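Only one protein chain is missing; all other protein chains are in place.
Coming up: subunit A.
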Amino acid sequence: MNRRELLLAAGGLMSVPAASLSPAYGFEREGDRRIIVFSGNQPVPILDPHQRYDWSTRMMQRCLYDALVRYEGAPARIIPWLAESWDTSADGLTWTFRLVGNAKFNNGDVLDAEAVRFSFERGLKLNKGISWMLSRHLKPENIAAVDARTVRFTLDRPYPDFLSFLPLWFIVNPKQVTANAEGDDDGQKWLTANAAGSGPFRIRRWDGQSVMALEAVPDYWKGWPMPEPERPAGVIFRVMRESAPRKAALQRGEVDVASGLTPDDLSQLARMPNIVVSDNEGAAPFAIMMNTQKGPTADINLRKAIAYAFDYEALIAIHKGDAKLMDGPFPFVTEGRIQLDMPRKDLDRAKQFMARTPTPNGGLELEYLHVAGNEVQRQIGLVLLNALQPLGIRVNIVGQPWPTLVGRGGSPETAAAMTAVYVTPVTTSPDTVASQYASSAAGQFWGIHHLRDADIDRMVAEAAVELDEAKRLDLYAQIQRRVVDLQPVVFCMTANQRWAMRSYVRGFQHQALNLTGEMDLWSLYVARG
């Protein structure tokens, strides 16, 4: 064999595996059942549902635990789950839930009202993770297990949004938690990597930093949404930090579903055979928050000038069309949202506002701070840089790690003039979103604008306890108009939520309140054939 023949033979040999690419079935399996492999970029360091709830953590919690109610669909609506029904007293203080009769924990224990009481009490007492949602309105001693299937909550003051938070309050098995508690830690250490739930899956192997393998509970009390022969044997969450390897693993069929891919990767994948990209309206608004207390952006005229100079259409182009401009301060999933006439690019108007500032001819330099490594945010900074040039404003684009960005935003003295932030709503509660513009939000990452306005503070406080639905919605409408008037933020867009998956994956259901890359894994299965 001469050198030429050797090279040809080697080339032919290498092309064999290439031709056999793209398996037509799930990569992982157990017996004749498939295992769904999901890949995302964020680990799950703490599984305890009362300590933590970021997107990757909540996705796993939803596999292992159940809540009284659950969000479903887009726009999200609350449906009964562990609770089959509920009612509220006329004064809005007492909420009574009736539990289903067949719920049980995965170790066989009955899930009763006492377990619900224990779980809410634990969540409040730990004062971590989810506790902020209810701690202002509910004391642990005001939760009562009336009988085995009835649980009653008595609030300190009326709170119409109470129900909207309950899908994030998962129920743990008191016996397992108590048995595994170390000292007075309420089982925190044990629940970091173990589960005491009633969900459709149980833990098979757990390394929150890299691989989490769950096995299906065949007799899950709520049943499975797919025909029994199609039910997967389990799900695996594989943490892959970088987007490129995640894309490669999906192409190879090592993973069935990938989240957190870049717009470019998704565009490429959408054109490939055996891969589909699910494109859904997103709920997390992207905003450029301006420092309303210190520096040039403390002047409302400069903030307005920036808002009218900005090129909003470029945002859509950056997302390759898969984004929607915001038409109000509230995201579309939030109750009480109204559509408003938002600032759009109008250079003449921008110059009019600029003329009212102490520096009508510009000559300013403003810092635009974004999360280092986030290419979309950097590109938006470039759009800002171009847009503000006609006003004589230079933009200094700075990328810093998220913790540093949040740390700097903690005080008006250290906050940048403009900071790029995504704020993901976790519920449909308008109180949560409206509170982002109250003085109490200053210093939190969603309050990097440090807005202080007495009218907004008053209306937020009134709306939170208003039982008359019409009055309540009117207050939220006024808040939204006031926020747009004060322009603490350049309201940008909500990027679509997109996942790429192998075409054999079935059962995907979009839920508008899914956080970042979160997906409901319970309904997924692999089509046979």
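We take it that a residue touches a chain if its C-beta (ideal position, glycine included) is under 8 Å from a C-beta of that chain, and two chains touch if they have at least 3 such contacts; residues count from 1.
The definition used in the following text is that contacts and distances are computed from a predicted model.
**Student:** Among "1,2-phenylacetyl-CoA epoxidase subunit B", "ABC transporter permease", "Imidazole glycerol phosphate synthase subunit HisF" or "Acyl carrier protein", go ahead and choose the protein name stored in UniProt for the chain not displayed.
**Tutor:** Going by its UniProt entry, the chain not pictured is "ABC transporter permease".
**Student:** Touch as defined at the start, partner being the missing chain; which of A:V239, A:A287, A:A438 or A:V460 qualifies?
**Tutor:** Residue touching the chain left out of view: A:V239.
**Student:** Of A:A213, A:L366 or A:L475, which sits in contact with the chain we cannot see?
**Tutor:** A:A213
**Student:** Among A:S131, A:S259, A:T292 or A:T334, which residue is in contact with the omitted chain in the full complex?
**Tutor:** Final answer for the missing-chain contact: A:S131.
**Student:** Among A:Q61, A:S119, A:S164 or A:Q188, choose the residue that contacts the chain missing from this document, as touch is defined above.
**Tutor:** Answering carefully, the residue with contact to the hidden chain is A:Q188.
**Student:** Which parts of subunit A are in contact with the chain that was left out?
**Tutor:** Contacting residues on subunit A, toward the hidden partner: 14, 17-18, 20-21, 28-30, 35, 37, 43, 45-46, 51-54, 127-129, 131-133, 135, 188-189, 192, 207-211, 213, 236, 238-242, 244-245, 248-249, 251-252, 254, 401-404, 406-408, 410, 414, 426, 432, 444-446.
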